[in-house]
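Of the protein chains in this complex, all but one are displayed in their positions.
Chain IDs A and B follow the sequence of writing; residue 1 opens each chain.
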C-alpha cells in the first residue's frame, strides 16, 4: 500500500476534531518580494519599512492577505484536497502582525458537518487558526467546503451547522495593530489625502485598472503558499475535467482585487477582518481581472487613531469595473468572480 | 465621483511643479533574487557579498538598473499613466550605492512642457530623483514623455524645452562607488581578465545569447517595480488597441540587454550613468532579445582604480546580434528595440 496520502474525504471528519496541519513556514523578505511581483501591491505600510516605522510598526508587517494564504495553504492537504467547492468564509480576524522571520503554522477544528442529500458529498465547516513561533494566534477564520465522500455508503454523521456571524463586530477589529502614531502618516507617500472621514456608506469606487492572469503566475503564487490543491497545477488531469483547464486558486483573485483596490482606497492600510466571501465563478489563465468596491459601513475603533470601513470588494472578469456589475435579482452577473465583504482600516 | 485616479494629463502639469511620488519601497534580498531570476545577471559584485567586500563594498549593492526601475516605477502614476510614448532619457547618474534594507522614494520636477501641434498631446520633461531613507539622492535622471490631453481645448502652456546634455560628464561619474580596493578584484571569479585597458573605442561586441520573453516574466518584473502602467497588464483592453497585445515595459528590455552584455563586458561591474536612451520599437511576449555593444568612449576616473567606458548598448528582436544591426541612413533597422548610451565602470 502506497505511503502517499490522497487527503480526507467527508466521512473522515468528526465534529470537534482538532487537526494540527503540517509544514510550518518561516515568512521572509523573499516572500514579500514575490508577493509584490505577483500582485504589484502599493500600500505604503507594507512596502516601506521607513513608512511603517513612522506610524508605530517596528518595520513593515507582512501583507495581511499573504498571511491568510500561508495559513490557508497548510489546511489544504487535510481539509480540502477532495473538495468540490470552496463555499465560503466568515468570522475572519487578523489578531497580531506578522513580520519577516516569523514562523507560521495552522490548526483547524471541525465545527460543522452536513451530508448532502445526494450522499456523494458533504459540507465540512472548520475554524482554522494561524499561529506564530510563540504560539500566539495571528489569524482566525471559519471556512466551509463541499467535500467528496470516498464511499457513498458510509453513514452520515449527525448534522451540525454552526451559527456564524454575518459580520465581524467592529469592536473586535484592530488586534493586529501596534500602538499607532498617525501623526507620522504621510498622505503624499501613501498616495492619497482621502482618509476615513472622506468615505461615505453607499459610495462605489471603480478601481479602473485590469490585469490579465498567466498560468505561470497563479502556479507560482499557489506554490508560494504551499497550497497543493491539484486542480491548480495539473493540466494533464484537468484536460479531462469539467472545465478542461487548470482552475485558479480563489485566493489569487482576492490578492489581485486587493492590489487593484489601492486605486481609490490608498489609505486602507490594513485588512482587519473578512466578514464573508464567495468565489462566485472560477477564473482561468487569460482572464483579465477588474475590481470595484462599495462602502457598506463605517466604525470608529476604540484605541488607535484609525477607523474601520466595511467594503464589498467585487472582482470581475473581462468586464470593466465601471459597470459595477454584481447581480440581476438573485443572479450574479456572469462576469463576477469574487464577492468579498471585508473590514479595512484607515487613518482618521 | 469615484475616488480612483486616472493620472495626470498634459494640461495638469506646470513648469517648475514638484511632485512627491507615493509608495516608498524597502529593497531587500528578495528583490535581488527575483531580479536574478528575471534576467540571470552574472556580474560578480552584485551576485556575491564576498566578492563585493573584497573590493571595498560593505556587501553586494543592489543592481543599478533595478534601482532605476524602482525609482522610475514610482513616477508612473503621476507622470506617465496617460503617456502615448516614452521618448527619452538623459543626464542619468547613480549617486550612492543602494543596499538591501534601504528604502527608496522618488520626486520629480517638471522641467519642460511643449504642446504638440495636433493639440491632442504634449511633451512633458521631468527630472526625477530617487532618495534613500536618509533623504540622500541615489539616482537622478531626466526623462520626457508624450502625454495625452484630457481636453483638446485646454490652453497650451508656455513652451519650454530644457537644454539637456548629450552625455554625462565623465568627471561626474563614480559617485556611487565606495573606496575601491581593486587589488581584491578576482578575474577568475568575475569571469574575465579583460579590464578597462583592453577595450578600444569603436570596438563592437556581439553578446551572443538570446532570450525569449514570456508574458508572465515581464508582468512579474513590472509589478516588482510597482510600475502600474496599464498597457503592460491588460490584454482585455489591449486587444482593442493599436498592437492588439500587451506592450512590454521598456525597462525590461534594458535589464535583459544589460544581463546579456555580461558576455563580453564581464568586468563592467557598475552602470554609472545613462547618457541617452531610446525605445526604438515596442517589444512583445514571444520576442527573442539579443544584444550588442559598441565602445563609444573611454575616460579615467579621478579617484578610484576604475575607468569609465561609454557604451552603446543595442537590443534586437528575433535577429542575432552578429548582424550588429542599427540603422540604414537615418532609419533604424526594424529589429532594433533599444538604443542605449551609457557609462559603465571597469577596474583598471
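Note that in this section a residue touches a chain if its C-beta (ideal position, glycine included) is under 8 Å from a C-beta of that chain, and two chains touch if they have at least 3 such contacts.
Everything numeric here is computed off the predicted structure, so don't read it as measured data.
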Absent-chain contact - pick from B:88, B:191 or B:297: B:191
Residue of B:64, B:78, B:91 or B:217 touching the missing chain in the full complex: B:217
Chain not shown: contacting residue from A:28, A:116 or A:186: A:28
Residues of chain A (touch criterion as defined above) contacting the omitted chain: 2-6, 20, 22-26, 28-31, 33-34, 77, 100-101, 103, 105, 133, 214-217, 219-224, 226-228, 230, 233-237, 246
Hidden partner chain, residues of chain B it touches: 28-34, 36-42, 44, 47-51, 60, 188-192, 194, 198-199, 203-212, 214-217, 220, 263-266, 286, 288, 318
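As a working rule, only the chains that are shown with their structure count from here on.
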Chain A-chain B separation of Cα centroids, rounded to whole Å: 36
